[in-house]
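Note that this is a trimmed complex: some chains were dropped, and none of the rest were shifted.
When the chains are written out, they are named A and B in that same order, and each has its own residue count from 1.
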Amino acid sequence: MDEREILSVGRLVAFTDGVFAIAITLLVVNFDEPSGPDSELAHQLTDQWPALLAYFLSFAVIGRFWVVHHRVFAIVRRLDFALLGFNLVYLAFVVLIPFTTEVLGDYSDTTEAVVLYAAAIGGVATFNWLMIRHALTRDHIQPDRRFSAAPFAGTAALVNPGVFLASIPVGFVSPLAAELMWTALAIAWPLRRRRALAGVQRTPRQDASR
Amino acid sequence: MDEREILSVGRLVAFTDGVFAIAITLLVVNFDEPSGPDSELAHQLTDQWPALLAYFLSFAVIGRFWVVHHRVFAIVRRLDFALLGFNLVYLAFVVLIPFTTEVLGDYSDTTEAVVLYAAAIGGVATFNWLMIRHALTRDHIQPDRRFSAAPFAGTAALVNPGVFLASIPVGFVSPLAAELMWTALAIAWPLRRRRALAGVQRTPRQDASR
């Protein structure tokens, strides 16, 4: 039964990569095509500075989730319907990111844009956590590789969905404060990753058993 | 001749995944980019509530068809021109879904939007059934795996295209009644799936012969 299962994981991954590739490319619709005479072009382009910022932010966010998906599904050895389902709901939120990025780029200082953006990223982060948690508890991960996926479904990893979901009520009081919460998370992230990686590298290699 | 045939199925599947990934991602064009002053943003976003509903509905529908395609083509062992043709017509209807979803999101209480949506989904469901039927009758499925594909091309599976196609004339009388038919199908679906799966699990495993 092994081969068929590998094929299935392969196809899930291929489909997911397709959705990620399109979602990340659609971020470009974020920019408004200039129109009007040449003399207004400079003005119209420089006005899109917040959109460029939002573009690189969302590119980094989608890219980071893709890297996590990549790492975890490299060691998933089989699928069940629930895992397929989690992956689809997860993708449904990923696909919303280009739209919420566009709104954030155009209305960066409003509660609505901030809440919408936080809800989409929070949804991705939540289902990312649940999906990996499910794969671990249902034993869909290669036993000798569990340590590679565990950090993404542990208590510390709840910080990511936690900060985004917590920034929703904060955004109702102050959009700027919510954006600062995201920035803090982004700054803290490399530090946390370094620690997590150190943990992985301390683990003895067990590849021989594969 | 085996290897080349596997390659061919692999490429059909990769192409189909690409089309599915793009169609599911294009559902996001469903949302209208807000414009105008900040004060109107909340209003413009909350007005898109039916579009959000239509988005998740179509995401679930496309996702479900993708899962069925995934399951069936994992056990297809060879292609003929007719199967390629069925798959292309099937995809031609899948690709229409983002457009019909957009119209449904904007005009959810009209006969036209309901009929258009039912026709697109009905087309996908019909060709899904015909395609799997063809693969089974022409013996393109691995013999020891036929039980995995058979439920999708049996009489009971005609319920899916049947309900959607039947909702077209109903939609001319009452759009709401047609939408309720879809809802009933969605509610009944997990029950029917559970029964079908029970059937599969009762079947003895025959993988050793592979």
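The definition used in the following text is that contacts are C-beta pairs under 8 Å (C-beta built on N, C-alpha and C of every residue); 3 or more make two chains touch, one makes a residue touch a chain.
Everything numeric here is computed off the predicted structure, so don't read it as measured data.
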Homomeric complex, total chain copies (2 given): 4
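Criterion: only the chains that are shown with their structure count from here on.
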Rotation, 0 to 180 degrees and nearest 5, that superposes chain A on copy chain B via CA atoms: 90
Centre distance in Å when chain A and chain B are each reduced to the mean of their C-alpha atoms: 26
Contact footprint of chain A on chain B as seen in their complex: 13-14, 17-18, 20-22, 24-25, 27-28, 31, 33-34, 38, 41-42, 45, 55-56, 59-60, 63, 66-67, 70, 74-75, 205, 207
Interface residues, chain A side, partner chain B - complex: 1, 4, 7-8, 11-12, 14-15, 18-19, 21-23, 26, 81, 84, 88, 91-92, 95-96, 98-99, 102-103, 106-107, 109-113, 116
